[in-house]
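Excerpt of the complex: some chains, original placement.
The letters A, B, C and D name the chains in turn, as written, and every chain counts its residues from 1.
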Amino acid sequence: MMNIEQQSMRGGAACLALIRRDLTLAFRSPGQIINPMAFFLMVASLFPLGIAPDKDVLSQLAPGIIWIGALLSVLMSLDSLFKSDQDDGSLDQLLMSPHPLAMLVLAKVFSHWLTSGFCLTVMAPLLAVMLHLPGEGIFPLALTLLLGTPVLSLAGAIGAALTVRIQRGGVLLTLLSLPLYIPVLIFATGAVNAAAQGLPWNGHLLWLCVFLLSGLCLAPLAIAGALRVVSE
Amino acid sequence: MMKWTFFHKLGSPKWFYDISGKWLPWLQITSLLSLVVALIWGLAFTPPDYLQGNSYRIIFIHVPASFLAQAIYMMMATAAAVLLIWRIKLADMALKVMAPIGASFCILSLATGAIWGQPTWGTWWVWDARLTSMLILLFLYIGIIALRGAIQTSEVAAKACAILSLVGVVNIPIIKYSVNWWNTLHQGATLKLTEKPSMAPEMLWPLLLAILGFYLFFTLVMFLRLRVEILSREKKTRWVKALVGE
Amino acid sequence: MLFHNLSFQLSPGDVLQIEGRNGAGKTTLLRIIAGLSSHARGDIFWNDLPLSSVYADFRLASFFLGHKPGVKMDLSPLENMHWRLQLKNIQPVESVLFAALGQVGLYGYEDIPCSHLSAGQLRRVTFACLIASKAKLWILDEPFTAIDIDGVAWLESLIDEHATNGGMVLITSHQPLSDHKGNLRKLKLEDFAGDALEVFDDEY
Amino acid sequence: MNAVRKQRLILVLLLLLGVGAAVTLMLFALQENINHYFSPAQMESGEAPTGQRVRGGGLVVPGSVERNTESLQVSFRISDGAGEVTVLYDGILPDLFVEGSGIVATGMLNKEGVFTASEVLAKHDENYMPPEVQKAIDDAHPGYSSPGSSSQELQTSARELEVQQLESLNNGG
């Protein structure tokens, strides 16, 4: 038996282990990474189907469609972020860890982002071309996604933590998260639209940075608090 | 189930492995030959079309790829039915190896169609019935591949994919008859089973040869993949151990 | 109110078995102690300090085994041990892990996904974590569930040994524990029972 | 009969009934014009709605194409042999757009019977032949429609029209 006083705390190692675990899980059932991307692609192709398939109209709608697609895709993959842990009891182990919970959940959110938001960002230019987004809009689109999707993951994780004990929480999660998502959506599409029209768009971008930074600082605390409260 | 023993023997992996081994060299030669001849003939030596000029030559890839994309799906559905009714392992292996090949041909058909559409119709893509149903076919292929990847127990994955393949069959007649049922931009059938094809013979022959070549090529690729699959699935059996030990 | 006026103290070397009929509140009590549930009034002390002020220390030194195994079904036992131990601030050493897996009878199953294990084997994976965790306080909620006869005997000796080495064990079980070393105490929740249909109203 | 069997039989009968009904409905559904495609004749006779996005198509009447020199605006007439309608379009025409070829246009018909297209796509039929063969056929059989051409009247009549117009052009010239 080691004395507790003498032990050094290996918080970083724990976070890395958690990230590694989640990434391994994601790669082991490869659907987990492909699926959000496929969903993204499908949402993007639903719109031309459901809406008048006019090229001009489409290119105007493109930023909105892509961003809404990304948003929904992240949202759908968030549902299981903590629920899968809750179902098999790993969540109890997370809560029983001596490391600060906020740090651990940040690690979890990070690996979630890597397997969802990041992949979406990489894929977005393709969809942009499919939806006839003007060339000038493509880089801003990717950039806003890069800055915005982590915010989606962070904000959504709060909802995911709050609904972790609820049987069919998927839709409730949506309800809780969407209010936080709307500002991101507005600023991001605003940036892309502005860029596509050749207007300055750094104002929008700065706001996205603000969201990201404050999300990084505050969301883990909220998530950790929610998990502690909700796990009864 | 005594009367089915013959059938089961037909579906035995070892039997297939042996037979396909004998066929492989022939397949290689004939598919290569017919493909090369058909493509060179079609792309270089056939006359241009009276209306489309030279751009129509992509027909020698587009049409065989489109036919195969659908045919492979039908074969998968057949394999699925065989698997579900008679539980023949080989059917599942075929189902598994065919899906990516079918998806590739589907992508090829979509891509060549889009490339062809630009000069003829004036657009890469329209959401008409033929094109949309073809895109759905691609989604079906992707779904089947993803489902197999997601289920870990291989037997369960096999049957689940079989059911999904059967469900998707409704799409095939839609693709086939969409041009007749709805007034689409995509042209109607040029090659008809019951009537004389509405294509000049000097274009028709290379096209038929190309179709044959694509089928042979598909058979070749499927056999190759299937043999690998058989070996990896049967690696614990005596005959494979003996084979590998040699 | 499930129980009230309940109080006990654990010292190194103690094994405390909490007994009670179904629904008496054993699981609830263990979760409260582990800090996983806060529907209770009363004080818990760890090393003479109120638990709420030294949660991290307490968690560092304790191991909770609940009804659910806490094991990822898509990972192998070895991979599961890795992350479980890292979370417990322990650097996993391959040889220790293998030794622990061997001890629980999962030799040869190290690299099989846990979804392919049986109910009992799955619980054995958590015992491997328990062994490798070197925790001082073990909180075990019905550890004998799904464990076969040999396994039960082995587990009892494990608990005994842990107590002998100065560890503490808090355990619930419907099976009578055999008490070889005389360090087993029992706590009958019925003795402190409130009305089971009204829950968590008063201090315990 | 065993109760279990009886239940199963009822279900199977219900199923057959349902499939039968579905097939019947489908036969009806196939009769309907669902993509709002109107021929020039229908547009002329007022069958096609005005002020709505509809699709129309036909053969470009040779000699009817007028291009605006300053902009991309172009106007031409399309015909299916039974009727003709004027089409206005502002944009780049597909390569295959030549006088006498078939097109499909999306746009609106106004009260005066002018079709303002927002999209013009070139449609072609399922016939493939070398140019000299096509010419030979035309020369040999005036009014010829290619063997086994599809049942779609548009195409058959379009071919006839094309040949007629070719002739009239020849005669005039």
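In the analysis below, a contact is a pair of C-beta atoms (placed from the backbone, for glycine too) under 8 Å apart; a residue touches a chain by one contact, two chains touch by 3 or more.
Owing to the predicted nature of the structure, the values given are computational and were not obtained by experimental measurement.
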{"item": "Stoichiometric formula of the complex, labels as displayed", "value": "A x2, B x1, C x2, D x1"}
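Note that only the chains that are shown with their structure count from here on.
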{"item": "Euclidean distance of C-alpha centroids - chain A vs chain B, Å", "value": "38"}
{"item": "Rounded Å distance between chain C and chain D, as computed from the means of their C-alpha atoms", "value": "76"}
{"item": "Overlap residues in chain C, where contacts from two or more other chains coincide", "value": "74, 113"}
{"item": "Per-residue overlap in chain A, given as positions that touch at least 2 other chains", "value": "29, 55"}
{"item": "List of chain A residues in touch with chain C within their complex", "value": "1-2, 4, 7, 9-10, 13-14, 16-18, 20-21, 24-25, 28-29, 87-90, 92-99, 104, 231-232"}
{"item": "Residue ranges of chain A in contact with chain B within the complex", "value": "29-31, 34-35, 38, 42, 45, 48-49, 53, 55"}
{"item": "Touch list for chain D against partner chain B, complex", "value": "30, 33-35, 37, 55, 57, 92-97, 101, 104, 119-135, 146-152"}
